[in-house]
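Notes to accompany the following structure.
Excluded from the complex is one protein chain; the other protein chains are retained at their positions.
The block that comes next holds subunit A.
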Amino acid sequence: MRTASALSPRGSETSTPRRNRIRQLPAAVSGQEVVLVGAIVALWVLLGLTTPAFLSAGSLQPLLSNIAPIAIIAIGQTIIMISGGIDVSVGSMVLVCAVVAAKLMVVFDTPLIVTIAAAMLVGGLLGLLNGVLIAVGRVHPIIITFATSNIFLFIGLRIFDSQTVTGIPPTLAVLGKGINGRFLGIPVSFLVMIFIAAAAWYYLRYVAGGRHFYAIGSDGPAARLTGIKVDRRAVLAYTVTGLLVGLASCMILANGTQNLDQTVGTGLSLATIAAVVIGGTSVLGGRGGVLGTILGAILVQTVASGVTQLGLPSQLGDLFVGLFIMVAVGTDLLRARARRRA
């Protein structure tokens, strides 16, 4: 049922001859994504009316800077979840990557490129570990990544050595919130995110390797029988996510202060999963896309910043995130039910 709806455009079931349907892709923009755009626009207008400062550049630029890292991690998470997996260790991976990058800058005063490369290398290795364990062990990914999350937490905290990292130089400022981190007034980190999102969107939609993730998520054993190297795909998905986490960690560092404490990355795993799920990607695999994920990340982050701008306790934002998940997935379930009846 899911496979059919993922591979054929909505409404074509009745008219299109069967053999043509195989060559067609799902609609470029799903109903969920249209609803999300509407929700974001409504939210921005509402916030703009209640707090006039919200729609000013000084308020939107930091918002976009904050969206970038969470969206970049969520892009990796999307690929994983389309293939039927999940990664709950990204929060702890951020901890490791961020502290490695911070220590490198403080101790060795590494230049921008080296710092980012080191963070991505560390993230890639951690992701590779996840992927190999999942592919070799044939264990449900949530269990493995729960476990590695603990192990990464240990590694990160050992590198911290029970102290806050202080005196981080402004090497990464080009990725940060400040005036140095803008290109034509738009935060560079946000542009980088858009670039990565576009690449991932093209790959998942038009490249055979990208379509394989949907096949694996819809029916793993069937995908294996058609010759897809399921294990290699899993290793690739988790490794790519690790690389993206490394890059996002640099952005989180750049958005922060001169100090890095041991709470960095807390709650990020669930936040990225929330963004992906709100964006319409099925946790069961085989369905979803990057566009929805970006919209989901924008929505989640807008709510978080909107709540504080309205002077409400910041934790109230979580309430709305939870309700958004319920509404987003709930409407998706209703639509699936309607499709089955039709």
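To be clear about the criterion, a contact is a pair of C-beta atoms (placed from the backbone, for glycine too) under 8 Å apart; a residue touches a chain by one contact, two chains touch by 3 or more; residues count from 1.
FYI, contacts and distances are computed from a predicted model.
Remark: of the listed names "ABC transporter permease", "Oxidoreductase", "RsbT co-antagonist protein RsbR" or "Insulinase family protein", the one matching the undisplayed chain in UniProt is "ABC transporter permease". Considering A:Ser162, A:Thr226 or A:Thr257, the position touching the chain not shown turns out to be A:Ser162 (whole complex).
Residue A:Val139 is the one among A:Val139, A:Val207 or A:Leu310 that touches the chain not shown. Residues 86, 133, 137-140, 142-144, 146-154, 157-158, 162, 266, 270, 273-274, 277, 283-284, 313, 315-319, 321-323, 325-326, 329-330, 333, 337 are the ones on subunit A that touch the missing chain.
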